[in-house]
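In this view, the complex is presented without one of its protein chains, the others remaining in place.
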């Protein structure tokens, strides 16, 4: 599906917000993602997976960090260019029931899908939540809500976002998280200790995004492999074999 | 050498004029060419050779036809983009001595280097010439001087540019030509018959453009191979083994 | 211009409505693509490699991108032949295209078991015997590099099935024509080539091979010149049809394979980039034949050999 770029602008260090015209042909739920073709020609070869950072009648927003060749090229796209998107794909955060105390926890670019999630929780379900985001430095911050932690202490809590929230978690909490694998691993450990619930969005190298290549699998506690693109990217953290990550 | 694009606009059917900021670091003579890197990344892999269509203190002009992937991407470049150019390369039309009656003969996109040549002949040497250009159809015409022939008769002489000029050629003429191989082959035959002189700019698949890969060779009458990029692209037509082309 | 062109291809008793199939491992069990294209438009599909028992496959990471290509080391993860028959095939009941089962075993007996298990399954039109997977520790390319093993394997499968037997060859050999001839000697009704070329990417951050399996198989546009060359080489040496596969990403490359000598072609990695690329390719082939006033796709098969 070729869609028009409405805006593509830098919003933080190496971080860009890409707004794409929404043809309003489909719905998308928080945690789902698109496979984006970077160029009209076959280089880079594979589509890049990006979470939905926001979704409205007018546009689809993706927030991405420039980390390699594909995202570098993406940063050069301009209003009026067309991008080929496949999606929305995967299972998002699903239904969030009231009752539990909800924490959104994001690390770095992993905060992106939590923006759409927070908007949905608020507007659709009227559910309240607390949001905590960790970044390396102040100039990486691109969210304008929630509490932030920075590793260098340049803004908010000085240190790791997991340390920042650890003391607040207990069995009445539901954590909805996305971020670097190491952070999620620590968070999973903490949640396990505190018997707190958690849904977590994982990243994995993907070729197809639609379940056919079996490239994106993650090991699960039942000693099986699950596809991040179809069975995920959001998983109950108890399903995941964290040792293997 | 990364240079800025000043303008890139369509000037005829599938034909574009690309003007590039001239840093005035070098000189270039008519018939020379540049090897142009199409993208910042390595796809397309090889540089594309393009003749110099005009050259002034302000800009380098290339006129190109969209025929494949590389030129298609090139057509998308915009003012402010940078292009990596290698050159000027090769031997151009060289010194043109007064005395002979000069004919510039171009076919299709092959007319491009003759524009710079005509400007140089006029301004530098004050040499007069006649120019003849052949195109398939009227909407392909991008030159604003000389006489034109079109295969479909939609403008000027109806038919082949070689037929158009054949009767005017004799041993006092010097033809300076560029165009499709088949046209040049016919022209060479005519010139041979009429004992007329000719310098001709040839095309060939190039990898390096600087004489090291030996990919671009053309067979010569002394049963040797010459490199189009270094010994050419302009050759005396008697050097070329036309049968082999 | 011809008003209509004939795209049908025969392989033994089978008739394919056009020469475009999808390659094993890149199209799942086909039903996954229902949302993206009309499956009926295809000549057929080769489903993910099947083993006697379900197979878990290799640890991740299993894929990595390379210039105009990718490495995969899936390790033949699959649901096993029984579950395939029970759960996957019924999803394709209403689809009018040939289904080819790609089968894999670590020893001849397993291949035979698979052939026997599929014998009664009418929906499966043919068997593609995978003797070329580079990403497993047993079987796979270990068979496929040895002409004697290939003869033996082809003939044992042949004895246990009434369906056409296609042997899929590995490109990681001195001379692929030797292996192709061995497959024919064993009674193969067709050969398909190429499977992936073994490669490796090293993650310079960790200083280790990127894939958990260390090596993986290279596929995608990058490899097409190797595949075209091998089809060309094999075409001169054998009499059975060739199925060309490797890096086909547009109709020009598809036509190159046909002209080199492939009667049918399989599209793999390109499905990931463009889920409906097969439709585009079928259209492109048709268009080419029309413009060139060629009546039947069969007329261009191997045409690059005539001088």
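Quick notes on this structure:
Think of it as A, B and C in the order they're written, each chain with its own count starting at 1.
Heads up, the rule we're going with is that a residue touches a chain if its C-beta (ideal position, glycine included) is under 8 Å from a C-beta of that chain, and two chains touch if they have at least 3 such contacts.
Note that this is a predicted model, so its numbers are computed, not measured.
Touching the chain that is not shown, out of C:51, C:77, C:132 or C:172: C:172 (per the contact rule at the top).
For the chain missing from the display, the contacting residue among C:37, C:121, C:226 or C:279 is C:226, taking the whole complex into account.
Across C:95, C:255 or C:277, the single residue that touches the chain missing here is C:255. Against the chain not shown here, chain C presents residues 66-69, 71, 145, 172-174, 197-202, 204, 207-209, 214-216, 218, 220-226, 228-229, 232, 247, 249, 252, 255-256, 259-260, 288, 300, 303-304, 307. Residues of chain B in touch with the missing chain: 37, 42-47, 86, 204-219, 224-225, 244.
What we mean here is this: only the chains that are shown with their structure count from here on.
Per-chain Cα centroids separate chain A from chain B by 53 Å. Chain A and chain C have centres, each the mean of its CA atoms, that are 36 Å apart. If each chain is reduced to the centroid of its CA atoms, chain B and chain C end up 45 Å from each other.
Residues of chain A in contact with at least two other chains: 43.
Shared interface positions of chain C, defined as residues touching 2 or more other chains, are 67-68.
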